[in-house]
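A protein chain is absent from this complex, but the other protein chains hold their places.
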Amino acid sequence: MRSSPFRLRALAAAGGVAALLAGAACSSSGSGTSASGTNSNSGTVTVAVVSNPLITGQMIPLTQSVFEKQNPKITVKFATYTEGDLRAAIEKDVSTHSNAFNVIMIGPYEAPLFAKNGWLVNLSTQHIASDPGYDASDLLPSIAKALSYKGDLYAVPFYGESSMLYYRKDLFKAAGLTMPLHPTWSQVASFAAKLNQPGKVSGICLRGLAGWGDNMASLDTVVNTFGGEWFNMNWQPQLTSPAFENATSFYVNLLRKDGEPGASADSFNQLLTLYGQGKCAMWYDATVAATSITTTYPSIAAQTGYAFAPVDKTTSSGWLWTWSLGIPAGVANEGAAWKFVSWATSKQYDSLVAAKYGWAAVPPGTRTSLYSNPSYLAAAKAFAPITIASIDGTDPDHPTVNPVPYVGIQYVDIPQFESLGLTVGQQIAGAIAGTETVKQALQTSQSDASVYTPAELSAG
Amino acid sequence: MTVVEDLAPPPKVEVRPRGMSRREAWQRRLPLLPALIYVVVVTQIPFVVTLWYSFQNYFFDVPGGAHFTGLSNYTTVFTNANFRASLVRSVVMTASAVIVAMVLGVALAILLDRKFFGRGVVRTMVITPFLVMPAAAALVWAGPMLDPNFGLVNWLLQPFGVHHVAWLSTQALASVIVVMIWQWTPFMTLIVLAGLQSQPPDTLEAAKVDGAGAFATFRELTLPHLRPYIELGILLGSIYLVNAFDAVRLMTNGGPGTSTTNLPFYLYQQVNYAFDVGGAAAAGVVTVILTIIVATFALRMFARVFQFEEAKG
Partner (left out) sequence: MTAMPVRAREPRPQRIREWSGNVGWAVLTWVVGIAFFTPVLWMVITAFKPESAAETWPPKFVFTPTLAEFHLVFSGWGPFVTHSIIATVGSTVLVLLLGVPAAYALSVYPVKHWRDGLFFFISTKMLPIVAVIGPLYVIALKSHLLDSLWLLIILYTAMNLPLAIWMIRSFMLEVPGELLEAARLDGAGRIREMTSVILPVISPGLVSTALICMIFAWNELFLALNLTITNAATMPMYLISSVPQEGLYIAHLSAAATVASIPVIIVGWLAQRSLVRGLSMGAIK
């Protein structure tokens, strides 16, 4: 029949498509894992990490050269992101249980929240209890507490940090200025004005990139020490309060007047490069920068002095953060995932780094034993004491002058903060870039924050 | 040019007015079915699901999943200044990029229509921006070209008194639009050039013999001839540019503030950073409805584009 080859071909085409779709539906290539979460000690471990020098420069190479060789049955794949993207990708993965990541790099913001939702494996009971060599009691108490929920660890720290002020001793000397060990922000502002050489050296370099872990991290510490807060005890947003506005105006104006150009695009990585190229007279940022400056820019490091995070109304103001590794509940290859996690956060890992990159390069701020290790103290003597003192001086439970209902120094540990912190950060970046005034930015931020009812916020 | 009602060139084999046999009808339908079913399934199912989610309150990061919430997402969409602003910005970005690209395209096509030394080389240079991966173009412009501290543009503009401008902070929207124009001008140029080269030379000769100046010839003869080509370029360019995402995401991430957030980026942020599936779905539905309205007008213009084939025939 004339029609049958035609029909046949059409049917074949339809069948092909159907087969394709069926095959696609059945295939589980990279789609995640069975809900039961097999506990095997081998397989592929996909790790979501932030793109930082200590990770791209140390963790990843060492994983390939040491860990995978010691564990031939385990393959480690890394997915690196910038901080804002990392958070979004991880939260999306963990909350929808797509289980694309076996190990996630999170911090004190996510750990308690995810643990509360049952999204993380309880590391204390499931793994550390049966792994005596891990020595969880060696972890710095404030860091361990920040990663715990109801007394159990849900993530273990890769490195910990507070914030401090870096300055160029040579430029200060040339200008006849002295930096005190515990400066105030007004002192810092006057230093910046005197040291600013437009086109050559910025008086101060500060974060401006939109993100609650980027520009808001720095700004929040300034807000706290100026006496402001995000929410009062009744969970009403305080973003247009005088203290908050003073702090924000101070930060934005300092940046616009004596800060680096194009600041609204700058966060840790960009500023590290700028400071290392000698373009910043001062730089307020994470304590972990000291490690990178010392290892990557030794000539600048030789000229670098360290001061505690500047204050105003409080005696200390550094933030507390740790990039740590956790395991989402229900992933496959949990045993292999723990093997990697425990290796990367162990004392032995520190020795590996020391052997390959020098003691000064070891990830700081995680273990007490590191800060009584003579080799480390000798190599990092310029910044180790101030780092540990900064971390010890933080209190996330009481971050502000006035009492507040939330936990967190440079963040508010509620689920809504993930997006609220970002939108406020975007407004602040706009103010820094000059596309809006500080008043406008804060008014928009206040109305963004007012979208949530106190009941919603306190439930988180 | 005569106005023809036909919406597209007519088919090769006549459709018998008295209807064909049922077998014949099915014989003709069958080859179409796989593609039709495929497109219906893959494009309409997501839309139906989006419609359903637009009535749900569903945030990824809130445990408990989706629950019915009536029209509250739509209320938010219509009262949300951010959505409205990104809508307006999308229109502004698309319109300015398309118009400027077309004007430049016409100018470039005229220049390239002449014979001169190395014409092929210049043509190749001109079409290259269109071939560069949009993500690559965005990153190269953001870094090596526009960076305030080491960018090429600042160095090239120094003799003109420009000093270390932070383009992506102070002129963010303009910078993004410039990249869009840079990438799509070649497309417009090629289409208009095809139009110029399809112009019958005898009418041009006749005009020259009649003593018409270059500008008059262009206005009276060439421009009308180019009209369908220009319309095609504008239509196609708009379809692709209204969805432009790469430049916004990779150059400015929608900022500073929200000054470069267009609609695609807004929706992307709603889903991936605010985890608001319900809200994004409602915004998506509104976007689709608006697009349908605009597309209806656009398709009428699109139909006219093919009239020239009829008129010549």
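Just so it is clear, A and B label the chains in written order, and each chain counts residues from 1 on its own.
Keep this in mind: a residue touches a chain if its C-beta (ideal position, glycine included) is under 8 Å from a C-beta of that chain, and two chains touch if they have at least 3 such contacts.
Keep in mind that this is a model prediction, so the values were computed, not measured.
*Asks:* Sort through B:V62, B:V126 or B:L168 and give me the one touching the missing partner chain.
*Replies:* The missing chain is touched by B:V126.
*Asks:* Which positions on subunit A touch the chain that was left off?
*Replies:* For subunit A, the residues touching the absent chain are 2, 5-6, 9-10, 13, 16-17, 20-21, 23-32, 46, 51-53, 56-57, 77, 79-82, 89, 92-93, 96, 98, 100-101, 269, 272-273, 276-277, 292, 296.
*Asks:* Residue-wise, where is subunit B in contact with the chain that is not depicted?
*Replies:* Answer for subunit B: residues 7-9, 11-13, 15, 19, 25, 27-32, 34-36, 38-39, 42-43, 45-47, 49-50, 52-53, 108, 111-112, 114, 116-119, 121-137, 139-141, 143-145, 147, 149-152, 155, 182, 185-187, 190-191, 193-195, 198, 229, 232, 236, 239, 242-243, 245-246, 249-250, 263-264, 267-268, 270-272, 276-277, 280-281, 283-285, 287-288, 291-292, 295, 298-299, 302, 305-306, 309 touch the chain left out.
We adopt the following convention: only the chains that are shown with their structure count from here on.
*Asks:* Could you put a whole-Å number on the gap between the CA centroids of subunit A and subunit B?
*Replies:* That gives a centre separation of 38 Å.
*Asks:* What part of subunit B is in contact with subunit A in the complex they form?
*Replies:* Going by the criterion above, the answer is residues 23, 27, 30-31, 33-34, 37-38, 60-63, 147-149, 163-164, 166, 168-170, 172, 253-259, 272-276.
*Asks:* In the complex formed with subunit B, which residues of subunit A make contact?
*Replies:* 3, 6-7, 10, 13-14, 16-17, 84, 88, 91-92, 95-96, 117-118, 199, 210, 261-265, 274, 279, 415, 418-419, 422, 426-427, 429-436, 441
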